[in-house]
Every structure is written in structure tokens, then in C-alpha cells.
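The complex appears here without one of its protein chains, the remainder shown in place.
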Amino acid sequence: GPSDAPSPPGATEAAKASSKPRVALIMKSLANEFFLTMENGARAHQKAHAADYELLANGIKDELDVARQIDMVEQMIAQKVDAIVIAPADSKALVAACAKAQAAGMVVVNIDNKFDQAVLDEKKVRIPFVGPDNRRGARKVGDHLAKQLKPGDAVAIIDGAPNAFNAVQRQLGFADAMAAAGMKVVTAQSGYWETDKANQVAAAMITEHPQLKALLCANDSMALGAVAALRAAGKQGQVLVVGYDNIGAVQSLLKEGRILATADQHADQIAVFGIEYALDLLKSGVAPADKETPVELVTAPAPTR
Amino acid sequence: MAGTTPAWRHWIGEFLGLLIGLAALITVFGLTTDHFLSGTHLRTIANQIPSAVLVATGMTCVLILGQIDLSVGSVLGFAGAMLGVAMTRWHLPLPLAVALALAVGAICGAFNGLVSMRWRLPTFIVTLGMLEMARGAAHAVTGSQTQYIGSAVGRLADASILGFSLPFLVALVVVVATHILMVKTVFGRYTVAIGTNEEAARLSGIDPRGVKLSVFIGTGVLSALAAVIDTSRFQAANPNAGLGLELNAIAAAVIGGTSLMGGRGSVLRTFLGVVIIAVLNSGLAAIGAKDEIKRLITGAVIIAAVIVDVYRQRGVRRPA
Amino acid sequence: MAGTTPAWRHWIGEFLGLLIGLAALITVFGLTTDHFLSGTHLRTIANQIPSAVLVATGMTCVLILGQIDLSVGSVLGFAGAMLGVAMTRWHLPLPLAVALALAVGAICGAFNGLVSMRWRLPTFIVTLGMLEMARGAAHAVTGSQTQYIGSAVGRLADASILGFSLPFLVALVVVVATHILMVKTVFGRYTVAIGTNEEAARLSGIDPRGVKLSVFIGTGVLSALAAVIDTSRFQAANPNAGLGLELNAIAAAVIGGTSLMGGRGSVLRTFLGVVIIAVLNSGLAAIGAKDEIKRLITGAVIIAAVIVDVYRQRGVRRPA
Partner (left out) sequence: MSPAPAPSHPAPVVRLRGVGKTYATRVLDGIDLDLFPGEVHALVGENGAGKSTLCRILSGLTPATDGGMELNGQPYRPRSKRDGEGAGVHMVMQELNLIGTLSVAENIFLDHLPHRAGWIDFPKLYQRATEVLDRIGMRDLDPRTTVDQLGVGPQQMVEIAASLWRQCRILILDEPTAALTEPEVKQLFEQIRNLRAAGVAILYISHRLEEIRQIADRISILRDGRLVGTQPAASLTLDEIVRRMVGRELGAESFAEGRTAGAVALSVRHLRRGHQVRDVSFDAHRGEILGFAGLMGSGRTETMRAIFGADQPDAGDVFLHGNSQPSRFRSPREAVQSGLALLNEDRKAQGLFLSLGIRENLTINALHRLSGFGGWLRRSDETSVVRSWIDKLAVRCHSPDQGIVELSGGNQQKVIVARWLFRDCDILIFDEPTRGVDIGARFEIYHLLADLAAQGKAVIVVSSDLLELMSLCDRIAVMSAGRLAATFRRGEWTQDKIMAAALSEHLAPTRATAASA
């Protein structure tokens, strides 16, 4: 019968409800607000549809800990879940594990970070993808920023962790926008997604390149670090900052105009879409097409610059 | 290590605390989840741990020697990166590429050993330097891109006997062999002697340099072997592989009763330490607990495991 | 610590190697970049390091005591998280929120000290457990959300004298005070003695427990103070703050000549170690070096700094 007990289900409950499909949601770093929002969205969705499926949500400690995520996929195979919805920490290294899951008869849905097409082709697997286009989102943010600058202005990019797929995509999107608007990217360095590291890098950038007009940060945590660096250098207002992700902490900064813009990928919806896809697939057995989820440009209501 | 208690009591005493802890964990998770106690699941865990086991084995030897190696994770990343690049870009055949990866591990280990001995530096700092350098090298050779290799390398991990993968069996063999090496051979006894009191060992006419160098090279090679195994499991080489592994490996060794002061430790018990950590991770994932709860539990279990171990030691021998 | 050379020569000897290394770094970066040598930039660096300095100061004391504290980074995260939550959700006034954060640091430190003493556990493992637990707690209280506080907390970092921020001056005061504590007081003497030979200290009638507990609590409070400073710099509390800080702090201490075996170390020289690392990071960012190059250079410089230090020690006194 319907139960509104949240996961994790106890052993007895599980036995009662064994007919319900079990969906495993495997995310990247839960230390990252974005994925936490994703998880919360999924948990809320499960609560609302408790009769339809069971949810096992897991994430890894550190976005870079690919091995641990692969372990998790293998474990879900051993647990004989019905479907796996995964935001892969690496777009290549996880393909083999997911292919194994499919071979074991499970439904696999790829969210957030798209698997590498070449690898999918080589493995001859098809895994539907639900998620945002990070490159397009970053492009939007960059285009918005470019409107506030003059062609030829110097800008700098603070990247995420070097080999993270979305970091690369965002860097490309930023670069596209800057190139299109004729800005000069004087330096691009990694802040490893972290406030503190980004702060150090940003501080060095703004002294070394005094002519700098804008800092493009691959996520909002790093934007916070960049803002702090500007404040410490007394350059607030002289250098524009943009971020990505639209986390709660940047709301007032957006209002105050200290961050010009960010992008919202509707994290809470991504996993839900993925789960619904998986449930559809389980019911119908027909693989739906890939689906791009929206990325929205978020700016201050009235920039006070 | 030697004692006058009968051998079987000695053995039980050695492993009792850890086995009780492990049994407790398995029981708890077996009761709270559906499929935890299935053979498939336990085999899955078994097939996940080989690389952690290899690295922790090397770390245990280094700790027994009274040294530390913080670079194991990075060396794993670097060796894997070389394997990936060798296969995807240079199209070397698998055996050659594996040999290259192992050589990379050996060279990193040799660097750690030689530099710390040449300038009498604490290995903590030399291997911390190597941690940065090897990770940098891993990113440099791969251009920070995961190298997808495909089934050419995957077959290593796919081979299996009785459901246990080749890597797991390799890891077991390495553990047993290293244990025997430490307990039954001159080399092992010298390692213990140097770790306990390097000066006294030197005064007894042992040359610590050869032993130290060998242990560091061995640890490097084990990390590289772990890289080969990981790469073959994932069919891809990731330059970030092994991030933070050093603390995990040390934790496994210490849970197994290895002393950070040197001279005391057992590879077999480290193996149990790795298994405990793996079962814990796996069980928490099976429950699907929230991340912060997982961390709280992990932290508490690590401490509890060592407390159990302390009581075990009290039972077996008086503290020195 | 002991020596028969006149005081001034002693001082120069103590700091010479580090200062030469620092000067060399600054020269190189000064020549290869445009604005590195500007007063603003050096002040910028000075204003970035306070939290690292505080944490490394605590770590140095723990290392002198012959122990280790791996939880400093997580405790920083947890204390900052409490500060953030206290201000944004519970709307406590700043002084109360700061007091709460410091209390959190003290409690974590006390836990480390008490648990390791009660069950005679290696502090490595207890603080490794705390590393996990405090990070879990930081995520739990914030719901993993960065807490934006705004200028209510920012004014702490904004206050400045001669361009040096209040945090920097606080850090300086803490360094000098801790140095004096270690060198000029009974407490410091006990810390060194316990770190050198705990059993001998105990048998001389010193109670190592009080000293140990104080040092761990002190380290916890310093981490919390660092959290307050970071929070006020970023005007936001991030549950991931301080990730991996423990290795950095240890590296700074060891670059400054602190022994991991206990009994030897100087807070002043650790300070120089922190500065060296900060200048290096900043310089590499100013050059805009590629990430993998940064890592390679950082690793090499850490090792080189310690080698220079070894030669310095040879000059001043023969190694024991």
C-alpha cells in the first residue's frame, strides 16, 4: 500500500513494497550545493509519488573521485535496482560501468553531464540524456556580460576543476561569448570550484592585470571568492563578476550588483526529469530522445552600477 | 611480533577485534538492507577493493619502516595516465604499456627514496612534493583529459575465477606475499628494525639505505599496479584518479593496528582495514543515507575500530 | 633550540635559509611579472594568509607536541558554518555568533584530545575521524548551502591599519604570542618536553594530559578563528571551506623546520613557511602558469625549501 515513509526504506517495508520499481540516483559531489538541490528535488518528487517508485540517492564526496562513483554503479547493479539515473563525474570513465548496468537489464538515464559520444559509439550503447547545455548557458552569461563592456576590454576566466566536463563546457561558452564580442581573455586559470582557491587566483589576476574589466567564474562559489578579492583590492565596481549555478548565497550580491549575472540550470528539476524518464522507460521499454533542460540567465532586477 | 603464546591464540588475538568489527558492520547492513548479504554484492565489494588493497599494502610497509608516503594517490594517477596515453596516443601494445606504467611507479618511488636519503629530508615533505608533482605530470601528459581506452585494457579486469576478478586475486596474492616478506625474510625483519630504531639498526651493521629505497620503489610499483587495475576496470585513465587516496590508505593501515611511529604493523590486518572501510562505504550507499550522515558515521566508525583494536592489544600484551 | 652561538647569529641562522628562499621567489616573480613587486600586491598576499597562518600555528604546536591534527580544515569549515547559520538563520549578533564559532572549535579540539587520551589512540586516527565528522556536521547545519551573510560580518576583515587588514594583524599577534608561549613559559617547555619524550615527561611528574588537551583545544580555537576571518573576508560561510588545509598547514610547518617526530619546531619559522607557499601560489597565478605546471613547481619548491633548510641546520649545528 502507499506509504509516505521517506527513503531509506526499512527491510520489512521493502519486502512489502517489492513490486515498486527501485530507482538509484547517483550524483556527483554532495558537497556541492547544486547536487544537493538536485537530490532534494528528487527526494521531494519521490515523496509525492511514493506509490510509484523507491529512491536510493547517493553521491560521492568529491567531484573528482571517479573511482568511487564507479564503485557505486557496480554496487547498484549488485543491489539489483531497476533503474539508474546518473550524473557522471567523468563523461568517459563511467560509460563502461553504465553499459554493464544496461547489460544486466537495468534502465540507465544520463543526467547533467553528457556521456562522451565517441565512447558511447565505441561501446555501441545508447543512453538517453537529460540535462542542460553548460556551454550554451555560459554563452548566455558571457553575452550578457559583453553588453556591459567595450570590445577590446581585458577579461579573465576562473575555471572549474580542469578535467570536469561541465568546467570545460563553461569555459568554452565563456570563450565563445568573449570572442564574439571582441573581448580579450588575458588569462584563464583553475579555481577548482572553491571559494578560497578562486580568491587567491583572482587576487593575483587583478594585480597582475590592472586593466581587467571582468572576471568570469565557472561557478558561484568561485564568484564569491572573486568578489572578496575585489573588495580587498578596493576595486569593487571597477571589475564585473559573473558566476554560474545561481546558488542562494549570491542572491543579495546580484541585488547589490556585485555579481552581474549567473545561470540557473534548475537543478531540482534535472533529476526529476531523469527519474520520470527512467520510469517511462521501465513502463514502455521505448527509449525517448535526449532532452535538453533549460538554462536561464539570472541577472539583478535592476543593475545598480 | 614474536610471542610465546601458542600460534593459534596469537592469530585469533591478532585479528579478533577487526573481525568482530567487520562482522558487526555486515550484520547491521545485512539487517537494514535487502541485498547486502547476497553473494553478488559481497563479490562486488571484493572486486572494488583491489586497488585500495595494493596501495594500502605499500603504505603499510612504508609505515612499518617508520616513514610515510603521501604520493601514493598521485603516483596512481600518473601511472594510469601514462598507461592511457601509451595505449591511446602511442598505440603501444598492452604489455608494453603496463610495463611503462609500472616503471613510472618505480621511478616515482625511487625519487621519493633517493631524495629523502640524499638530503636526509623527512619523507613526509618529499612525498608531499611528489604528490603535487606526479599529479601535475598526470595532467600534463593527458592534457587533463580522461583517456578512454576501451576493452583493450578491460579484459584484464574482466577475467575472473569463481566470480572473483583477476585483480582481486592479484591483490590477495600481493597481500600474502608481502606479509610473508615482512615476517619471514631478512628483508622484512630489517624493515621492522629500521622502523623501530634506525640508529640502532645502523649500529648493528644494517645499511638502511637499500631497504628504504626498495620499500619506496615497491610502494611506487604497487600504486602503479593499482593504477593498471583501476584503468582496466574503468577502461579509461583519469588524471584525477587516486585523489586523496593517501589518507584512506593510512586510515586502513592504522585501523589494522599499524603504528605511525614505525616498527609495528601487519599487511594482513591492513587488508582487513581496507575491507572494513569498503564494507562501510558500500553499506552506507546501500542504505542511501544522506551525505552528512555518511560522513559522521564514517568518522565515528574509524575511531571505534581503533578503540576496539586498542582493547584487543591490551588483551594480548601489556602496553610497552 | 639550544645553542652556544650569540643570540643574533642564532637568529640569523634560524631564519636565513627561509629568508633566502623567500627572497629568491620574490625576485624571480618580480622579474617575470609586471606588478608582483608592487606594494598593493604584497599587501594583497598579506591579507590572504591570516587564516592559513592561524591554522599552521596551531598545527605547529600540535606537531611540537609529537601529535598531529588532521581535522583543522574540517573544523574550520564547521566553525564557519555555525557562524553563518547563527547569523543568517538565528540572527544572533556578531559577537555572540563569533563566540559560538570559537566554542565549536574548542569543542572539536577537546574531543580530539580527550578521545585520544582516554583510549590512548593515535591522534592521527582520531583527528582523521574528526575530519570526516566535522565536515559532515558543517554540511548538516548549513544544508550544504553556502550561507551569505553580507557586510554584517565583512567589517571585521575590512578594518585595516596601514593597509594591513585587521585579520593580518590578529594573525601576527597570535604568531608572536604563541612563539613567546612556546619559548618563554612553563607551558611551552612542557609541550616541547612531552613532544621529545612523553614517557620521560610523565615520569618527571608532568601530567601530559593537561598540556595535550590545551594544545588540541588551542588548535581548534585557532581553526575557528581562521573560520571567522575567512567568513568575514568572503562575507559568506561555505561548508566546504578549509578542504585539504591540513596538508598545507603541515607543509608550512615542515618547511619551517618543524619535526614530525615532535619536540622541534618554531611558530615564527612556520609563519615564513606559510608566506613562502602564499608567495609561490600568488606568483604562479600572476604568471598565469598552466595548472599542471603550477603543481610541478609547487612540489619542487616544497622539496627545495626543505633542502635549503637542511643546509642551514648543518651550518648552525650538526644534526643530532
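A few points about this structure:
We just call them A, B and C in the order they show up, numbering each chain from 1.
The rule is short, and it goes like this: contacts are C-beta pairs under 8 Å (C-beta built on N, C-alpha and C of every residue); 3 or more make two chains touch, one makes a residue touch a chain.
Quick caveat, the model's predicted, so the values are computed rather than measured.
Considering the intact complex, the chain excluded from display touches B, C. Touch with the chain that is not drawn comes from one residue among C:89, C:118, C:155 or C:184, which is C:184.
The chain that is not drawn here is touched, among residues B:193, B:221, B:277 or B:306, by B:193. One chain is missing from the display, and on subunit B it is touched by residues 1-4, 184-187, 189, 192-193, 195-197, 199-207, 263-264, 317-318, 320.
The chain not displayed touches subunit C at residues 1-4, 184-187, 189-190, 192-193, 196-197, 199-207, 263-264, 317, 320.
Rule of thumb we're sticking to: only the chains that are shown with their structure count from here on.
Ranked by separation of Cα centres from subunit B, the top chain is A. Our note on geometry: subunit B versus subunit C, Cα centroid distance of 29 Å, whole angstroms. Touching two or more other chains at once are residues 139, 144, 291, 295 of subunit B. Along subunit A, residues 30-31, 36, 162 each make contact with two or more other chains. Contact residues on subunit C toward subunit B in their complex (touch as defined above): 70, 115, 119-122, 124-126, 128-133, 135-137, 139-140, 144, 247, 250-251, 254-255, 259-260, 291-296, 298-300, 302-303, 306-307, 310, 319. Contact residues on subunit A toward subunit B in their complex (touch as defined above): 7-8, 10-11, 14-15, 30-31, 36, 55-59, 61-62, 64-68, 70-72, 74-75, 77-80, 90-97, 116, 118-119, 122-123, 161-163.
Against subunit A, the residues of subunit C that register as touching in their complex are 33-36, 38, 40-41, 44-45, 47-48, 135, 139, 143-148, 150, 154, 157-158, 165, 230, 233-236, 238-243, 281-283, 285-286, 288, 291.
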